[in-house]
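Below is one structure, written out as structure tokens, with a few remarks after it.
A single protein chain has been removed from this complex, and every other one stays in its place.
Moving on to chain A:
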Amino acid sequence: MTLPELPKDLVEEILSFVPATSLKRLRSTCKGWNRLFKDDKRFTRIHTEKAAKQFQPLTLTKNYRICPINVNLHGTTPSLEVKNEVSLLDPHSKNSAAQFNIDRVFHCDGLLLCTSQKDSRFVVWNPLTGVTKWIELGDRYNEGMAFILGYDNKSCNKSYKAMSFNYLDKDSEIYEFSSDSWRVIDDIIKPPHYMDYFRECFSLKGNTYWLGIDRRRRPPDLRITLIKFDFGTEKFGYVSLPPPCQVHGFEASNLSVVGDEKLSVLVQAGSTSKTEVWVTSKIGEANVVSWSKVLSLYPKPDVGFWHGLSFLLDEEKKVFLCCKSKGWMEEEDEDNVYIVGEDNKFILLNFGVETIGGESPIITTYVPSLSFTVIYINKGDTIMVVWNPFMGQTRWIQHIDLDNTRYNYDHDLSLGELKFLARRGEESRPNLSEMVRQWKLQ
């Protein structure tokens, strides 16, 4: 069967529907495709809109490594498999094969923000394309720091920002990648400064959500509410919780994301052991969301859903996965999860690996994407390079000392610098790459 030849734009149309992880595998089809997936910002934008999203749960092991988890909720025997770890090399280590020991990971838009204990850097990493951006904190660093990542979802150029918050009562600061600058947040609601709450922070459409104390109320009427940080306006806001939470006796205890457009909370009825799983409508721009109840669970007394436990929800199949907290009275130190559906049958599954310390496995859902690309353009005889590493900044560089010969450019984003190797045929021009390396990101 000889297939008709499709023009380039129609092939790209087809590729824009192929899921991100398949594109990664198809990089080696030809050089043109490899460039398209890695470097073409226009294609990235179209692909993000068109291709079906994939959702990959991740966990953090005791060895400070990120492992994908394959969760199979189909049929009568659900299963869970923790896959091999993903490696992130530490560029500052003397050993070239040394990996970065990740003790915290925060996911936003296909990017993972990772930190390491006692390390004054954080890294934003796209595991699909391999692109990393390391930020050295220097004097800013203190051991109680944690970070979240977000972007302004109202602007057409996704400008990524990171926000720090502290265990100590220091100010929170925002770091803007496009300008490589920090500024203090002066909004009234303090971000969570209890490290436990950090586990419950989730990113949705560029903004971060977590359960925290409603500071509009005074003791003894303190309640848990849903707090949102908008990375566009850089302001905090309150989001209404499901109806039962307005009533005394019910409390939202855990938060999670469903897919990449909805939030889910567990609502506990204080006196009984009834737990309800509620899901939002698709999160739009306003702080008002509507909630619908997906499941009502009646766990036995030894199954406790405490603050900070991760959970996953398959809204369509109405199946719920929740990490089991390690009871301090019990002998077990293995990690387990519960899977339960509408039938209220709780199935206990062993995680298979030891996860990072604390009460239970952490599960973050990662959505692979082509974000964070670098582009360059050859323009006629005067060669101009445009790069937009962090989706908010472009720089034009004119190579004024080149003769009119055409050069091919390879680029290599490592250690936060751009390294160009100009090639003319087999010959390379090291002088040029030296020169480029000295140009700092402005």
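The rule is short, and it goes like this: contacts are C-beta pairs under 8 Å (C-beta built on N, C-alpha and C of every residue); 3 or more make two chains touch, one makes a residue touch a chain; residues count from 1.
One rule holds for everything that comes next: contacts and distances are computed from a predicted model.
S.K.: Between "SKP1-like protein 18", "Regulator of G protein signaling 9a", "snRNA-activating protein complex subunit 3" or "Hemoglobin, alpha embryonic 5", choose the name on the UniProt record of the chain that's been left out.
M.R.: "SKP1-like protein 18"
S.K.: Among A:Gln56, A:Ser116 or A:Asn153, exactly one should touch the missing chain; which is it?
M.R.: That would be A:Gln56, which touches the missing chain.
S.K.: Provide the residue numbers of chain A that touch the chain removed from this figure.
M.R.: Where chain A meets the chain not shown: residues 1-6, 10-11, 13-19, 21-22, 24-31, 33-34, 50-51, 54, 56, 68, 70, 83-84, 86-87, 127, 130, 368.
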